[in-house]
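All protein chains of the complex are present and in place, except for one that has been dropped.
Going by the order they are written in, the chains are A and B; count residues from 1 in each one.
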Amino acid sequence: MLDFVQQTISGVAVGCVYGLIALGFVLIYKATEVVNFAQGELMMLGAFLSFTFISSLGLNYWLGFAACVVCTAVLGMVMERLVVRPILGYPQFSIVMATIGLGMVLRALAGMFWGTDDLRIETPFSKGVVRMGPLVIAADSLSIIVATALLCVILYAFFRFTRMGVAMQAVSQNMLAAYYMGIPVKRMFAAIWAISAMVATTAGILLAPITFIHANLGFLGLKAFPAAVLGGFTSIPGALAGGVIIGVVETLSGFYLPEGFKDIAAYVVLLAVLLLRPQGLFGGAALKKV
Amino acid sequence: MAFKIRTGYEGDLGLFKTPQSIASYAALLLILCAAPFLVGSYFLSQIVFVLIYTIVGIGLVLLSGYAGQTSIGHAAFLAIGAYIAANAAKFGVPIYIYLPAAGLLTGLVGWLVGLPALRLHGIYLAIATFAFALIVEEILARWETVTHGNEGLMVKPAALFGKPLGEWGLYYLCILVTVFVVVIAVNVIRSPTGRAFLALRDSETAARSMGVDSARYKTFAFALSAGMTGLAGVLYAHKLSFISPEMFTLALSIEFVMIIIIGGIASLRGAALGAVFMIMVDPLLVLVKDKLPVAIGALTGSAAAQDKASVLLATPGVKSLIFGLIIIFFIIYEPMGLDGRWMKMKTWFRQFPFYRPATFRRQKMYLKSERGR
Partner (left out) sequence: MTYFALDNVSIQFGGLKAVDGVSFDVAKGEIFTIIGPNGAGKTTLFNLISRLYNVTGGKIVFKDEEITQLNAQQIAGRGIARTFQNIELFDNASVLQNLLVGRHRHSTTKFWEDLFFLPKVQREEVAHRQAVEEVMDFLRLQRYRDTLIAGLPYGVRKVVEVGRALSIGPEVLLLDEPSSGLNVEETSRMAEWILEINRRLGITILMVEHDMSLVSRVSDRVLALNYGRIMATGTAQEVQSHPDVVAAYLGA
């Protein structure tokens, strides 16, 4: 029983990371109907940048964290401007492939600049464990869970209460109407990509102590798809819930099921969701108005 | 200039639209058949890969270009065809039996994949197909009795009437299969099925209201595409003589999609052009890796720069980088692909000096939401 709870908690931690990446997907999709297949690579870049700032340049952890977030926000905006803006309005297929291509480029560049060895960073949580009764939780895992919860609250407040947040919601629902209302739609796009990149970076830096930093971190991003689909691609809390569920399912499969199931558990869940309830747990089905 | 003069509807429906195109394709076929006598083994090998990629490309053109269904998991179908071939050859089954069988079986799997795809559109379909491909990859690695898992499987040479099919034999077989696949594709396009595909791609609602059974046609599109890729898989297995699950990764699926992005998503000729492009990348990359650092060294006069360049170019990720850049470049700057560029050039010559780039400029549509299609 104890094992079960232990595994579940580490599943929740991993799931929070998936959830954060899925959150990035959902944010961009809601605003622009583009699914950013390069989200995982953004996370990886965030992690690599943290290595540069924290380990190579020796900055304080929190300062380095902040610096990474700012850098990737800028990077997100640049990516949006260079790659996505020219192809808005193209069929979904083209945009999907373009973001896949972007992901490939980012991964290759990361390999070129930072090399192919695993890298590590020192964090304030690295050595700690937290004991709650008989449970032992790594401080790293706890930090992920706490940070995710915090981000959730911040983003909720942002979209609900700030002008920019409300404007973004408007853009996501009807671009043309938003233009007419004077909302600078293109700037909104840039902003949403920036926010998405910041969320991905946070996930990456928090994950770094657990999985170490390497160019294939981006593949974790692939696991975030089942999370986003499970949550319903249009729901922010859904993305996080989906991520946590996938994380728990995956960790438990790894523990209780034979070898190999852990890798595909997430995708089996994905296919099951797509077959049984394509709109996910929280998404709404949309009928085309003709 | 080619003029199309029609005296009956049959002309519109023919395989070849103009007498000139009959001549040019006949010439192409002749050159291909004569190739073994003219070029060496390495080049012949490359042509075989081009033909295999063309077959897969045509399958994707029909599925994505015509029926509008995204699939980034076609490596799975290639794998299924390849493993069927490997196992059948192991038991000495002649190739003329397992080649069509592989096509039909893979087509059946494709049809099964198409069933859940009925309820999915656009992005969800893309995700589902790559999830499917990842699961197949895992199954291939685990199902040791059939696939030997990660150790891989040796593929015996194809047997025709008891004699093994040599290098030339495989080459001509590839040509045969490619021609077959092309003819089938052209037939589909000019038939009611092809029109139904087009209708499904552009407006499923309207298609259904016109009496097109979207479920049947979508699953058929998947089956057809998968079947063609299965045939290519058989040829692939025999060409490489050794297959293992690591060869059929997501990266390969993306390479296949690149064929149609480069070639032009709804163009059969584009599939061939895209295949040629993709196969040429490897030798070109080798050339660049050798020559570019030297050129940089010569230009800057610094040996350090040359060394740095060769180290950078030697990283394993370079191919991904090139592919990623190619994808982005073609999507932004050549949305109609190489076939589009070919048509634009033909039009330029025909309309000289009245050519207007705006003829091909596409309308950007921000309003058409894909949600709730």
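Descriptive notes on the structure:
Note that in this section a contact is a pair of C-beta atoms (placed from the backbone, for glycine too) under 8 Å apart; a residue touches a chain by one contact, two chains touch by 3 or more.
Just so it is clear, the structure is predicted and the values come from calculations on it, not from any experiment.
Annotation: of B:L115, B:M154, B:L176 or B:M210, B:M210 touches the absent chain (contact as defined above).
Of the candidate positions B:R195, B:R269 or B:K319, contact with the hidden chain is made by B:R195.
The set of chain B residues touching the chain not shown comprises 8-10, 12-13, 184, 187-188, 190-196, 198-199, 201-203, 205-214, 220, 224, 266, 363.
The definition used in the following text is that only the chains that are shown with their structure count from here on.
Distance between chain centres (mean CA atoms), chain A to chain B: 32 Å. Partner chain B is touched in their complex by these residues of chain A: 29, 33, 35, 83, 86-90, 92-94, 96-98, 100-112, 116, 175-176, 215, 222, 225-226, 229, 233, 260, 263-264, 267-268, 270-271, 274-275, 278, 285-290. By the touch rule above, chain B contacts chain A in their complex via residues 64, 70, 72, 116, 119-120, 122-124, 126-128, 130-132, 134-135, 138, 141-142, 205, 254, 257-258, 261, 265, 312, 315-321, 323-328, 331-332, 335, 364-367, 369-373.
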